[in-house]
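All protein chains but one are shown at their positions in the complex.
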């Protein structure tokens, strides 16, 4: 069988290189083009020397005709505003699309605009007519539209993956009151991307942790939409993003007010049941020793599920690698579903430790 | 005027060395003895070489007669169970006591036992009769018993300092419903003390964050007691301790359900009013860029005070150096009050950055 | 064809888990037993949770009969003094041996004893009669005895791998005067093993670098022996080990006095020629941007080869992952040669970055 021809736009960033690492090991995929706005003409392995001998292809300008050759799948590992301008053209040439930005995570233009406003740099969506056909790309939500018929997937954001894998069971089973869920989320610095900035300059970040963008986190839109879809009622999430001096990892502490009738045991059972079909999600009780190091470099999400009986509070602690399950790994998982492959193809791997 | 003669028991640990650093710079204090269970006979500056030429005193066994000479103040920079056995004897010889452990943070034996049980290694208190006379040592709570008449102070725990400076105004002004406050607290590793352990071995900790002791955090007792004292009604706190790979710093995110009538502005005003008399607490709104690096090495606590109007949630983010305002600095601040000195003596310093 | 049955003694340490990671991905190997002195009865994946679902075998006591079943290869991922006591028995049952310690790195008892003395805890070798038959396990030295006939291999030490890959070409081609080679070597902390110790406690190590064991580094013996074998004349090495706050990586700067006649170009050519047959060694000139991150998680060694013409000094900078090419990866490479497999089997992989 012919291999899936994959094109990566935004190949030079953290999302791009993580994706290339996974695609190089994917038995059904060949990379036909790497494109980016920066580092054009540079070999991928000069930009990322650990790939020397493994991926020596040259990064093309996306305007280069060689970058516009047809592909079976195009990954836009790009910031907001890129995929929306090129997805239609690529689809017209037969490609399926996985976009890493917020461009295709929303089904209506209103929700996109709310997201874009909260992100702090409002964009006018270039292809609003594509939104109703786009699918939110988080396989564990089991949206039936995410499968062999999907042509356009908005890969879930890293914070949203972390929060939704931890709260989806609670929303679906209506374990918690929907009015005030709290998502206290700590991310490693690779989540901010590859571009140097003063707050992530090594000496500034080395011994510092801080909350950021308290006024307007855009991730809330994506999370609340998905919770409503899965649970059938609207939720409100207080979201606090924090940066800690690590390279990879998101640890999210999720809190909700437990509905009557639930116990520690029934909550744990419901979580285990919900995630039983999800090969990358592991559920632990509060006695387990779990840390982000255990999922580093892998597509796994480890959840600790706990109930504080004194206050009738559900507490879930979610651990992912922001660059794998939070980004490139989840994208490949989506791609596998879109091409009818087992979702674990090329992904069912452990990371490395220490 | 004669200097205050200070004795430090537990001199070799992180609490002890931090205290020695501050006392060496204190114009009214002289260190008369350093004692510890480990490293007996070693010069302080051999154990802590940065002090070479500044503190070359030998660490004595606390059983050594030279360590039992009278002092004006004895600091027990020791774990639970030490101060409770020796405080009375030192007081009988005229000393005032500042104890770093949980031994004297509670006014009743019942509360101490609840604390001790939650700490996971229940101790029988050796001097329960001293508890009613002990004062909880966090100056910003403005307990009138903490002052020139205090003879026995239980220095507040680092997590409790972080949480209480952030929640005391809310409790006192009754801004939040008391049933479910959430304290999501991230600590640097020095908070675990100097003794090596597998979870804090460098390669194991380097790229790892995790929650720990989910079932039984003892800090809740201390926090709930203080909130009740200051606000006049009982509170319940969900507490999640997390370890992040840093040396110093605690970042706590505190959440509560806002009572009717409060706005972002009135909340900020009330916080600023409460802390106006507290030289080490700074209050910021959510637009401020604040991180733990800004308080590193100093006795300051920086608070961001915010209201999420959509969910009527109070969100306070508290930043301290766990070894200074969270431990030795707070202890010296207590000592200053106990000896009628300005509470800022030897403490009103900035840290260093980067 | 039947798979190679592999037994790992010392499975729970950093060497052991690194080896297990590689063997799990090796198409010709099955792990038949994991043994260790600590953590007996614990599942490997409870000790190392990233392996959950991938290696759930129980760690056995090496005294357990199940740990004494015959195997085709036994890896002693153990400290000095273990392999020497058990290698003969395992060989008698048909196994080939790869030992991670210094037990079988020397061909004579005199050299072993010199090594052991410099290591600071002199041991009496339990099986000196095996030494003449042992082979030093660094494939790039191209010792003809390392191959399908080898039954007992002393896997090279991590510092020695780093230094020898950088100096072997100079020794073989007689580029440098042998009297005073300088090896200034910086290691990440995983090189010290998994056992917690005060110097590698996170807060103590976080912002600290230091040289250590200045008086007696044992690695000199191993390095000087190999240089003499390959170059035919004795060498003397000044060795300085330094610890830096990282998890993985060794960076060694190697200096020698250049013999007459050599130029930057001829030196580079000779290095490229020497390493042309070595799939895991890459040679760069001084203009290349090379760091330990580029080899992290892989079996590669990246060398920068440079000449300081002003002082006629050869300067080589060597980069490895101490746990892969410096330990488990090199061990698997040796095993591949011992079983007639391509030496790259299961090893020709890139790491991950960032």
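For reference, chains read A, B and C in written order, and residue numbers begin at 1 within each chain.
In the analysis below, a contact is a pair of C-beta atoms (placed from the backbone, for glycine too) under 8 Å apart; a residue touches a chain by one contact, two chains touch by 3 or more.
None of the values given here were measured: they were computed from a predicted structure.
Partners of the chain left out, restricted to shown chains and counted across the full complex, are A, B, C.
Listed residues B:204, B:247, B:270 or B:341: the one in touch with the omitted chain is B:247. Annotation: of C:26, C:315 or C:349, C:315 touches the absent chain (contact as defined above). Of the listed positions B:21, B:80, B:184 or B:224, the one in contact with the omitted chain in the full complex is B:21. Contact with the chain that does not appear here is found for just one residue of A:78, A:190, A:218 or A:333, A:190. For chain C, the residues touching the chain absent from view are 179-180, 182, 184, 186, 188, 203-204, 206-212, 214-215, 236, 238, 240, 242, 244-249, 251, 253, 255, 257, 286-287, 289-293, 296, 304, 306, 308, 310-313, 315, 317, 319, 354.
Looking at chain A, the residues touching the absent chain are 14, 188-190, 194-198, 200-207, 245-248.
Interface residues of chain B with the unshown chain, by the touch rule above, are 14, 17, 21, 24, 48-52, 54, 190, 206-207, 247-248, 282, 289-290, 293-298, 302, 350-354.
Following the convention adopted for this analysis, only the chains that are shown with their structure count from here on.
Its C-alpha atoms superposed on chain C, chain A is turned by 180 degrees; the angle is given in steps of 5. The chain with its C-alpha centre at the largest distance from the centre of chain C is B.
Note on chain placement: the centre of chain B and the centre of chain C lie 46 Å apart, centres being C-alpha means. Between chain A and chain C the centroid-to-centroid distance comes to 38 Å (mean Cα coordinates, whole Å). The distance from the centre of chain A to the centre of chain B, each centre being the mean of the chain's C-alpha atoms, comes to 39 Å.
Residues of chain B in contact with at least two other chains: 188, 203-204, 206-207, 245-248.
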